[in-house]
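Rather than the whole complex, this shows some of its chains in their spots.
Each chain carries a letter (A, B and C) given by its place in the written order, and its residues are counted from 1.
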Amino acid sequence: MIIGTVVGSVVSTRKNENLVGNKFLIIEPLKSMRASESNIVAVDNVGAGIGEVVLVALGSAARIGCGKEEQPVDAAIVGIVDNGTELE
Amino acid sequence: MIIGTVVGSVVSTRKNENLVGNKFLIIEPLKSMRASESNIVAVDNVGAGIGEVVLVALGSAARIGCGKEEQPVDAAIVGIVDNGTELE
Amino acid sequence: MIIGTVVGSVVSTRKNENLVGNKFLIIEPLKSMRASESNIVAVDNVGAGIGEVVLVALGSAARIGCGKEEQPVDAAIVGIVDNGTELE
């Protein structure tokens, strides 16, 4: 998993029907966890908002244990990080 | 997922038979979401066209929920992004 | 998927028995689709040869729909690209 900050959201009216109901957030990984320019889009599972530091699961993990087994998603916010400031 | 712009298409007459019927588009990821020179080829699920900003699912997610479980694809366009301009 | 040129082949006498019968080709991704120095080895599904421009599926997709479900492969040539020159 990686840790990043929620920096934006994505609006998509026309999309795969299995994706309806998801909130798509843009994550900027912590500097220590990124190559340059490597923001990603993740679906939200925990009620995250802009500016929060979150834990993101990548790949098939994003569909496991989240009730999203039939959704074409490859990144999911799976936790809010309490000690984000000290991890910067 | 990543967001990118559709910049071209791929023509392939001789291909795996499970791929017949797919439209293959070339995606240039948004600058904030790419390493340098990292275009990819994705199959289209939503009727995207050249110049549109799209949401792309990568890895096994590209086969899930899209009726492509038996196709050798690793990237799929799963949404058209409405607010692409502000995400540039 | 990515697009690349077949630039060589790999000979392996001693290998996993499930790999017997495969042709292993070395793919150099198109400049627009690669980080520097990122050639890969892919098994051939479509009868590709040296110098041809091909479509390559990565990850678990390489085993799907190709009759290779029980083979330890992570990259497969799944199409010959007709318009490779214009994509360079």
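Definition applied: a contact is a pair of C-beta atoms (placed from the backbone, for glycine too) under 8 Å apart; a residue touches a chain by one contact, two chains touch by 3 or more.
Keep in mind it's a predicted model, so treat the numbers as computed, not measured.
In total, how many copies belong to the whole complex of which 3 are placed?
Full complex: 5 copies of the single sequence.
As a working rule, only the chains that are shown with their structure count from here on.
Could you give the separation in Å between the centres of subunit A and subunit C, each centre being the mean of its C-alpha atoms?
The answer is 31 Å.
At what distance in angstrom does the C-alpha mean of subunit C lie from that of subunit B?
Distance between chain centres, rounded to whole Å: 19 Å.
What are the residue numbers in subunit A that touch two or more other chains?
In subunit A, no residue touches two or more other chains.
What part of subunit A is in contact with subunit B in the complex they form?
8, 10-16, 18-19, 24, 26, 35-42, 59-60, 62-63, 69-75
Taking the complex as given, what residues does subunit C use to touch subunit B?
Touching subunit B: residues 1-3, 30-35, 45-47, 55, 57-66, 76, 78-83, 87 of subunit C.
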